[in-house]
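Take a look at the structure set out below.
One protein chain omitted, others in place.
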Amino acid sequence: MEINAMQAVQWIEKANEKFQENREYLTSLDRPIGDGDHGLNMSRGFKEAVKKLKAGNYSTPSDVFKDVAMTLISKVGGASGPLFGTAFLKMSVATAGQQVLNETAFVKGLEAALDGIKQRGKATTGEKTMVDVWQPVVAWLKDNGFATASLLVEAEKAMNTTKDMTATKGRAAYFKEKSAGHIDAGATSSYYLFAALAEVLGGI
Amino acid sequence: MEINAMQAVQWIEKANEKFQENREYLTSLDRPIGDGDHGLNMSRGFKEAVKKLKAGNYSTPSDVFKDVAMTLISKVGGASGPLFGTAFLKMSVATAGQQVLNETAFVKGLEAALDGIKQRGKATTGEKTMVDVWQPVVAWLKDNGFATASLLVEAEKAMNTTKDMTATKGRAAYFKEKSAGHIDAGATSSYYLFAALAEVLGGI
Amino acid sequence: MKKILNDPNETVEDMLEGLVLAYPEKLQRLPETTVVTSKNVPVTGKVGLVSGGGSGHEPAHAGYIGKGMLDAAVVGEVFTSPTPDQVLEAIKAVDSGKGVFLVIKNYTGDVMNFEMAAELAEAEGIKVEKVIVNDDVAVEDSSFTTGRRGIAGTVFVHKIAGAKADEGAELSEVKRVAEKVVANVRSMGMALTPCTVPAAGKPSFQLDENEMEIGIGVHGEPGIERKKIGKAAEIASELTEKIVRDREFSGEVAVMINGLGATPEMELYILNKNVQKILSEKGIHIYRTYVGEYMTSMEMAGCSLTLLQLDEELKSLLDAAADTIAFHP
Partner (left out) sequence: MKKILNDPNETVEDMLEGLVLAYPEKLQRLPETTVVTSKNVPVTGKVGLVSGGGSGHEPAHAGYIGKGMLDAAVVGEVFTSPTPDQVLEAIKAVDSGKGVFLVIKNYTGDVMNFEMAAELAEAEGIKVEKVIVNDDVAVEDSSFTTGRRGIAGTVFVHKIAGAKADEGAELSEVKRVAEKVVANVRSMGMALTPCTVPAAGKPSFQLDENEMEIGIGVHGEPGIERKKIGKAAEIASELTEKIVRDREFSGEVAVMINGLGATPEMELYILNKNVQKILSEKGIHIYRTYVGEYMTSMEMAGCSLTLLQLDEELKSLLDAAADTIAFHP
């Protein structure tokens, strides 16, 4: 597996398709234990990111990630904006200068992204947030490489673990025990992000 | 037919019963072409009037009417308060000093009441108001005497004439042609007032 | 009915108690009445200003009590004119010998009850003058009918007559400027939902999910026309056109975008954007804009638009200092 700028762009495009398609669904996840805007936030942000990428000309994945980061940071708002924005920013920094990312390099980028999310959100696993998808998925990728079918399975499994958790970070934390029984919205959008990655890599 | 203070009190008590029973109905008449409070206004006013009369000791109908007038004026508000209040006030003045009212005297009182309503409300017949009950009923009483069964019929007939009228006075006037098709609320409460009179006189 | 109430029949009593408890340094209630006055009535050398009407329109009218506006507000049952005895108490409380001016919204009930009170006050030797506000262009004016309703434009009458009285003007002068406002102010409203009189417990009318009513009053009365909800731009155009077709506006105007109760400020500002656009296309210059809840209809969703044609005198009276709970120049 290797990933170049074009594939990085495709990844974001594919992710955007998913966020547009699942705008209502993501929003509905955010309603019972949040404020009902996660689908709106993600679809707004990725739509803008794709628009931005369309206008650009990229020679490294890092440049792609940087523009995605800046767009998400400046267009999403809420909790997910700075979190996904920081993720892509750290990914950009960690992969700077490389025209093509091999598995090791890309995993380094994803690890940096995960660290960024954890730092920005002051969250760790088990708090019913997107970290509960990012952490196991990145760990799994590091150990197993980019076997795309299994990546999808792992990401979905991780997403589902958030269902029974009691939230201690984000808006869902206000519902304490009552937050259990609902899948986390940000975990789900993180799942879509990895699903889009799997699809793009599967097409290689 | 003659009416003394006790019967005047009974009239108001009987009318109060009707306003309490038909509170919702009168209010519902006031909803499509008014502000939905006529039943509330009438039931509040007559309840207070009865309370006031219970505490008093009356030797003339005129004294009864005066206390009813003052209570309605100070407890009802809206359009119906000053109108019914003025009616009873004029009735009181026109019958002052007489312990017992014969037909002629009572009709004089009712005529004075009608004049009071018309003056206060600046309305005449055909404007879809309580005047459309008071005027024909008082005229009919003058011509035919207090034949109570027919009084009821006349009052009901008069009330029903308001249905097809287009209002030009009161809140219903704001609905212009659209006010047609609804019976007027104040005409209906005037009907109840005369119906109560018929019942009290019928018991003589 | 979803309301924060104790006994639905004690709504007005409870509200009055809560109101004067909130602003003890500004407001007082005359004992055993439904009259609220400013703390320092009567003001020597000043014409007293009294308004009022049914309750359910808060902050009208008690919110406009204070220096430069009203001296007293007489509070009736929900959507029901107060009674003459209460109005009389208000008149007596605010009269400093210079006379009392009544601002009455044009509803049969209000007019009759306030006029009866004026008669009683004059019998007691108090000079009383009045103005009847009828700004609502939804209803056609005609000498044979009740005439137009008074709605949010009334607040401009309070402000301008209040400012004039505050200058120490005579009763006739206060009346003159009040009548000038009435001649120059027009309003038009619309609703998205009905409201519920607490003691009745039921909404005043029904509206489908995609419907709105145009030409609504402030008592939960149905409107003049029912239609599909339009965009803010269409609503702005409909309200504005109806107003400017009734009376020509030019030069400088004051604009009030009044929320009827449930409509969020966000939507009022959106409507304001469209209204201002239309007015500026017509070459009408906006001197002042007031966006907020000034004359409500309990929890009705919807709004009204009011335009006031200004001249130099009205501008300076509009801008004169006032110290009230709900109107801030």
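General remarks:
Per-chain numbering from 1; labels A, B and C assigned in written order.
By our rule, contacts are C-beta pairs under 8 Å (C-beta built on N, C-alpha and C of every residue); 3 or more make two chains touch, one makes a residue touch a chain.
Note that the structure is predicted; figures quoted are calculated from it, not measured.
Contacts of the undisplayed chain with visible chains (whole complex): A, C. Which of A:Q7, A:T27, A:Q135 or A:T148 touches the hidden chain is settled by the complete complex: it is A:T27. Checked against the hidden chain, the listed residues A:A15, A:L29, A:V68 or A:L83 yield one contact partner: A:L83. Within the complete assembly, residues 2-6, 11, 14-19, 21-23, 55-56, 58-59, 63, 192-193, 209, 212, 229, 231-233, 235, 257, 261-274, 276, 289-291, 293, 296, 298-299, 301, 303, 325, 328 of subunit C touch the chain that is not shown. By the touch criterion stated above, the residues of subunit A touching the omitted chain are 27, 31-37, 39-41, 44, 73-83, 120-121, 168-171, 173-176.
Note that in this section only the chains that are shown with their structure count from here on.
Look at where the CA atoms of subunit A average out and do the same for subunit B: the two points lie 75 Å apart. Rounded to whole angstrom units, the spacing between the C-alpha centres of subunit A and subunit C is 54. Centres computed as Cα averages put subunit B at a distance of 31 Å from subunit C. Annotation for subunit C: no residues touch 2 or more other chains.
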